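Before I ask anything, let me first share the structure, which is written out below as structure tokens.
Heads up, one of the protein chains got dropped from this complex, but the rest are sitting where they should.
By written order: A and B. Residues from 1 in each chain.
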Amino acid sequence: MVGFALAFYWAPEDADQGFSQKIFYLHVPIALTAYACFGWGAWKALRLLWIGERRYDLESYTAIHMGVIFGLLTLVTGSIWAKVSWGVWWSWGERQLVLFLILFLFYSSYFMLRFSTEPGPRRERNSAVYALFGVVLIPVSFLAVRIAGTILHPTIFTHEGADLPGEMLAAFCVCLAGMLSLAGALYLVELSGKRIDASLRELKELLA
Amino acid sequence: MSAYAADVAALARKDLLLEIRSRDTLPAMLLFVVSALTVFHFALPEGSSERAETGLLWIAIVFTALLGLARAFAAEREQGVLDGLVLAPSDRSAIWLGKTIGVTVFLVLAELVALPAFALFFHPLSWELVAAVALANLGIAAIGTLLAAMAAASRARELLLPLLFLPLVIPVVIGGVGASVASNPGSFLAFLGLYDAVFAILCWASFEYVITE
Partner (left out) sequence: MIRARKLSKRFGDKRVLEGLELEVPRGGFVLVTGPNGSGKTTLLRLCAGLYAPTDGELEVDAPRGSIGFLGHEPLVYRELTPLENLDLYGRLYRLPERRERAGAMLERFGLWRARNERVATFSRGMLQRLALSRAFLHDPDLLLLDEPFDGLDADGAELLHAELAERSGATALVATHDPEALASRATARLALA
């Protein structure tokens, strides 16, 4: 399944218009996938609070872990794109980047929360509530960064790629699908890994 | 409905009474904010703009709030009293609301000192700034109280609270500074109101899960 995803992911390298445009095919799908992961994590968190089955905690955590990885990649690819397009590694006017910085900080704190709380129902619930806060933070920050345009550095740089003619759009969608499949595959792999760990631990407990 | 309000009032009253007795949090906040403003004066090179100064005021407010929030559940934690509140038949969200009101009162009192000090040290205030501060207080107190309860469950609670708090408070700073300096403060103030409403509801609904085992 991972191979399938990778095949999709590499395909649109052909439909390029120069390096800057190529990064766009990576950067935006990665960003959208990160949002999807955070959303999925929040959904699982909500299920945990509603229904209370412990497995949702692991699922929520894994989804958010994926989200942070993709978030980091978003920042990195965004930074590369900025360097290639405008010659700077970072721009406060670049709304997507700023938004992801805020989210990256937020979700990194999620991990700090998990690391410093003893495992148990307390940690599960706190993590779930925090994950819900995260998903609410996404639109709120988006709005904030948007209205902040006048007080932060103004958006001096604009970028093309706002409208995509037919075949570029198709290539973009393929890339997006590929990225989501990649995320999904990694999610399942990591989740089963964590589940095996948990089962091992439970077995050890029973034998002890 | 009035039973709920009575619970909230009882809890808020309790916090204010405790502060009057022990006098540990509020004086610290007052002293901190004035010290911070003084440090900021020395941190700003000659010829810095009024906008930069205003920005620093917001930083002072955020960190003073953090100071107060670190103590928010201190009494309950140090004396193990939280169980007593959780056992009571009242809705657990009343604990959050009562505590948030208490925190807001402390913030307002600290700002009654901070804002005049700022006007004295730096430049006069605009009514937009004051309105923004008032709105921001609610959001800061709301999420801060919930996060303080979350952090209380962890081993590294003094470290964790600022980490959890700062990313969430970025939109508040954006809204607040924007309202203070931009030419269209209305939209920033509206944004602050939106932030307050959204996060207050979220905190109110989810506090139950944070406080119980």
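Methods note: a residue touches a chain if its C-beta (ideal position, glycine included) is under 8 Å from a C-beta of that chain, and two chains touch if they have at least 3 such contacts.
The shown structure was predicted, so the numbers you read here are calculated from the model rather than taken from an experiment.
**Student:** Among B:6, B:39, B:59 or B:197, single out the residue that touches the unshown chain.
**Tutor:** Of these options, the touching residue for the absent chain is B:6.
**Student:** Please identify which residue in B:43, B:59, B:81 or B:201 touches the non-displayed chain.
**Tutor:** Candidates B:43, B:59, B:81 or B:201; residue touching the omitted chain: B:81.
**Student:** Residue-wise, where is chain A in contact with the chain that is not depicted?
**Tutor:** 118-121, 201, 205
**Student:** Determine and list the chain B residues touching the chain excluded from the picture.
**Tutor:** With respect to the unshown chain, the touching residues of chain B are 3, 6-7, 10-11, 14, 17-18, 21-22, 75, 79-81, 83-90, 212-213.
The rule is short, and it goes like this: only the chains that are shown with their structure count from here on.
**Student:** Please work out the Cα centroid separation of chain A and chain B, and write it as a whole number of Å.
**Tutor:** Centre-to-centre distance between chain A and chain B: 30 Å.
**Student:** So in the complex, which bits of chain A are touching chain B?
**Tutor:** Residue positions touching the partner: 49, 102-103, 105-106, 109, 112-113, 116-118, 120-123, 125-126, 128-130, 132-133, 136-137, 140-141, 143-145, 147-148, 150-151.
**Student:** Quick check: in the complex, which residue numbers of chain B touch chain A?
**Tutor:** Those residues of chain B that touch chain A are 143, 146, 150, 153-157, 159-160, 163-164, 166-168, 170-171, 174-175, 177-178, 181-184, 187-188, 191, 194-195, 198-199, 202, 206, 209-210, 212-213.
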